[in-house]
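The structure under discussion is supplied below as structure tokens; questions concerning it will follow.
Our next item is chain A:
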Amino acid sequence: MFEFAFNSLGEAIYMNGHGIYVWSVVVLVLISLLSFFIGYNLKIKKFKKKFNESN
Partner candidate 1 sequence: MIKKFIHQFASPKTYLFQVERVYKFILYFSLVVYFVSLIWGLLFTQEDFVQGNSFRIIYLHVPASFLSQSLYVSMAVASFVYIVWRVKLAAYLVISIAPIGALTTFIALTSGSIWGIPTWGTWWQWDARITSTLILFIMYLGLISLHSSFANYEKADKLLSWLAIVGAINVPIIKKSVDWWSTLHQSASITLTDKPSIDPSMLYPLIGSMIGFFGITICLVIISSKYQIFIREKNKSWIKEYV
Partner candidate 2 sequence: MKYFGLELLKLRKKTRSWLGPILVFWLIMIAYPLTIEFSPENLEIGFFSVLWIAILLSMMFATEDIFTEDYNDGSLEQTLINDIPFVYQVVLKVMIHWLLIGIPISLLSFIFSLGTNGNLSLSLLILPFAMMSSYIFLNLFVLGNALSLNKGSVLGAIITLPMALPVLIVLGKSITAIQLEINYSGFIFLLLGSLSIIIVTVPIVVSYIIKAHLE
């Protein structure tokens, strides 16, 4: 169950030609999650800054 499914790292990236689909989905998911996290944190930071300036 825990054995490495590929012979080498290059093969793991290539995945018999399917790698491009798999890894692009991985990148897409990570980027979209990360962008939301960063976006909201920036918004909160901006709000706090503005709030502290006005008070």
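In this section, contacts are C-beta pairs under 8 Å (C-beta built on N, C-alpha and C of every residue); 3 or more make two chains touch, one makes a residue touch a chain; residues count from 1.
As a selection rule, all candidates are chains of the complex that A comes from, given by their letters.
On a predicted model such as this, the values are computed, not experimentally measured, just so you know.
Interface record for this complex: partner of chain A among candidates 1 or 2 is 1, by the touch criterion.
Residues 1-6, 12, 15-19, 21-22, 24-26, 28-29, 32-33, 36-37, 40-41, 43-44, 47-48, 51-52, 55 of chain A touch candidate 1 in their complex.
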